[in-house]
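Of the protein chains in this complex, one is absent; all others appear in place.
Order as written gives the chain letters A and B; numbering starts at 1 within each chain.
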Amino acid sequence: MPWASKDTLERIKHSFRQINIDIQPHFVCINVEDTKDITNILKHLKDVEDFRYFIDFHVIDFPKEKDRFLGQYILVNPYTFERLAVKVWFKNNKLPTAKEIFAGAKWAEREAYDMFGVEFEGHEDVKRMFMWEDYKYFPLRKDFPLGGIPEQKLPSLTEVLEGNTMPPSHDYDIMHTYVPTIKEIEKTEKSRITKRGQLVLNWGPLHPGTHGTMWFLFDLEGEHIIQTDVILGQLHRGMEKIAENIHYFQFLPYTDRMDYLSAVCNELSYVQAVEKLANIEVPLKARYIRTMFAELQRINSHLLWLGTGALDLGALTVFLYAFREREKIMDIIEGNAGFRLTSAFLRIGGVHYDLAKGTLEVAKYFVKDFYSKLKEYHGLLTRNRIWLKRTKDVGVITQEDVYQYGLTGPVARGSGVAYDMRKIDPYAAYDLVDFDIPVGDIGDVYDRYLVRMEEMYQSARIVEQCIEALEKMPENEPYVNKKHPAVIPPKEDVFNDLEDMVKSFRIVVHGENMPKGEVYSSGENPRGELGFYIYSIGKSSPYRLRIRSCSFYNLSVFPKVIEKHTISDAVALLGSIDPVVGETDR
Amino acid sequence: MIKLKRLRRDDSLGPLESVLFLDFIKGLTITMKNLLRKPITTQYPKEKITPPKRFRGKHGHFVYDGTEPPSLQAIQGFMSFEKGKSRCVACYMCQTACPMPTLFRIEAVQMPDGTKKVVRFDMNLLNCLFCGLCVDACPVECLTMSDIHEMAVYRRSQAVIHMDDMEKIGATNAKTVRELPDRIWRNDKERETLWGKVKWNF
Partner (left out) sequence: MNDMIFTAIVIAVKILVVLAVTLGLGAYLTWYERKFAGHLQARRGPTVVGPFGLLQPLADGLKLMTKAPILPKGIDTKLYYMAIMMALVPAIMLFAVVPFGPSFKIMGHEVKPIVANLNIAILYVFAMGSMAAYGTLFAGWASNSKYAFIGSLRKAALIVSYEVVLGFAALSVILLAGSMNVFDIVDSQIKSGIWYIVYQPISFVLFLFCLLAESGRVPFDIQEAEAELVTGYNVEYGGMKFGIFPLAEWYLNVLALCAIATVLYFGGWSGPHIFGPFSGFIWFLVKTFGLLFFVLWVHWTLPRYQAKDVVEFAWKYLLPISIVNLVATAFFVYFKG
């Protein structure tokens, strides 16, 4: 079990009287009554109880409560893999900062400030994380409308001005939420860094090395980076706000668009959280299909990392070799889900379709071929002296950094932290297949490279085992648990069965009310732990849905590690951290 | 407990390897091997790969042609359908299921004989996620997604599709895609450039 055990909770309770312990089936937290104690409690948890792995910090807004904002830390003990949430109310919109205790809290607190307008004592220079500096509102507060506050005329979006009113119903409103001007963005840029080196290099927002719209400010001394700042938010769409306003099943396609390189894995993490909340059993076949596709997606995502990472370091050809294999995985996913990238293949309670005919043959053919291709990649890079020179001892992330900043996934495993949700808290069919967790020891770019390469190998192994299991299964085995009241029945049943049709109507129109409670559930994405925290008040949409983004926390270590390195190292390091902007910004 | 695999880290070259540039030679042989392989690309505008059956492309309406599922047969008396026209019943399920409901504009009127007639079904595809939730929600197998994926237009208003476009798409779709076996791809030959020959078990 990944949640804190009774003994641990008892011990904590023994040390601190002013806390309540709240145990739910998929969530264990301690409520800290007095805001002043939070620093001591966090310190105690970190130093004495070994909850030193910072996973997440987020805020929930209760406009009707006296103190309104509730902060919540999620910590993990990296030795016993116990997970624990710590809840604390903000006092007068204020909470003592935790950035001295957990370095990763720095960015999390900035995000909390950006989205809720809460303040942190001791974290004075708290800056906007995603929005620009002069933005007036705090979007995730409950009183901020979903569509934003329309206050700016943006006629370019409509065709009314051109005299074209057909069809009028599909024109957009002329009034639009406020859009930042160049001046405001420049102001944001200027306020972020006080120049210490010779020149400030704007690396991004559109730059081939950043893999997306990420914006780095490098303060350079020659080619060496003295300090750096990351400006995010170019792809911020307010996923968490959207999720609060639509039914659970409707949010699924949005999860595809977070880490768009690993759509199935995102879906799996989300669907799993909802299933835990609603207590839905998933049929074995669906579990195997999920596992198989998640692992194919992992290979897919790692191949893109390999290709672009090698491209960054100048090996132009590896990119296309990686894309060749990636294309095959895309074909498999497209043939089954209907879409290549944002597949929306999983459903709450199972998968959308049964496997298409021929999937297993094709997947088998792919995996068989893939091992030799993997050898090719190794031959091109692993022992190449230039590759070694560029990656060895570059961007070393220590274990302490991993715990402090909440790094997960291959970044953590490259530094020797064997933190993998697939083993710690097996979901889908991961407990039924055999695979190893590769672990590095130094934590440099080369180690992360090796870890990812090995993970591709292990994923291929898992896919093989899933194919084997699926081949043995009878054809008409159920792929979705349609008996559960919260699961939309498959299409054919809706056409033929009145009961299923009524059920489908009910869920689509009203949504299925989920039980009250909280769930934090996470899956192992190619980039790390993607967690979904759902606070349900018994409605058909979550009261608060928090996405614990792995890319976001993984990226937070970048400014620290890159110091005193060169720009070329920045490329290598960023490639090895492999953030996806869709997920950092959400 | 967790099965760990400590990675073997061979990160320094031997003397022979570094003097004779064996690492470079290894890489060069691999690229040379690939140079002799056949290209795997499809020359896009000239050759096109047909999307698989399950592909989620431009939306269409299946038409009223006698292939209705039982769910529609039960209520078709209340609808004023025409042969060869959309079989939409204006239940608004698609719009309700859509994460971005404003992209639909559906209107229906009551005919003099008391039946219901759908007069408008517009979709603004610029707002569409192509997630397929609307197709899943349709209880009468009317809304469908075709394999049309080239949807670039010159004006925003052209991206709004209307019921007659959708009927046409649906009618072709019913003839071509719907009857296909549920296979991972439609055409083995097209995929051969990338995949080579795959052995099938059926």
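We adopt the following convention: contacts are C-beta pairs under 8 Å (C-beta built on N, C-alpha and C of every residue); 3 or more make two chains touch, one makes a residue touch a chain.
Given the structure is predicted, the values throughout are model-derived calculations rather than measurements.
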Chain not shown, its touching partners among those shown: A, B
Which residue of A:Lys127, A:Arg237, A:Arg324 or A:His378 touches the chain not shown here: A:Arg324
Of A:Val59, A:Leu381 or A:Ile397, the residue in touch with the unshown chain: A:Leu381
Option touching the unshown chain, where A:Asn40, A:Thr177, A:Asn245 or A:Ser568 are the choices: A:Ser568
Positions on chain A where the hidden chain makes contact: 199, 201-202, 207-209, 223, 310-317, 319-321, 324, 380-381, 384, 386-387, 389-390, 566-571
For chain B, residues in touch with the removed chain: 24, 27-28, 30-32, 34-35, 37-41, 43
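Operating definition for what follows: only the chains that are shown with their structure count from here on.
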Geometric centre distance via CA averages, chain B-chain A, whole Å: 26
Residues on chain B engaged by chain A in the complex (per definition of touch): 2-7, 9-13, 17-18, 23-24, 26-27, 29-31, 34, 40, 51-56, 69-72, 74, 93, 96-99, 103, 105, 122, 124, 129-133, 135-137, 139-141, 145, 155-157, 160, 162, 181-185, 191, 194-195, 198-202
Chain B contact footprint on chain A (complex, rising order): 159, 164, 166-167, 169-170, 242, 246, 249-254, 256-257, 317, 321, 324, 327-328, 331-332, 334-339, 342, 344, 352-353, 356-362, 365, 376, 379-385, 388, 392, 418, 420, 423-424, 434-442, 446-447, 450-451, 454, 458, 488, 491, 494-496, 498, 501, 504-505, 508-509
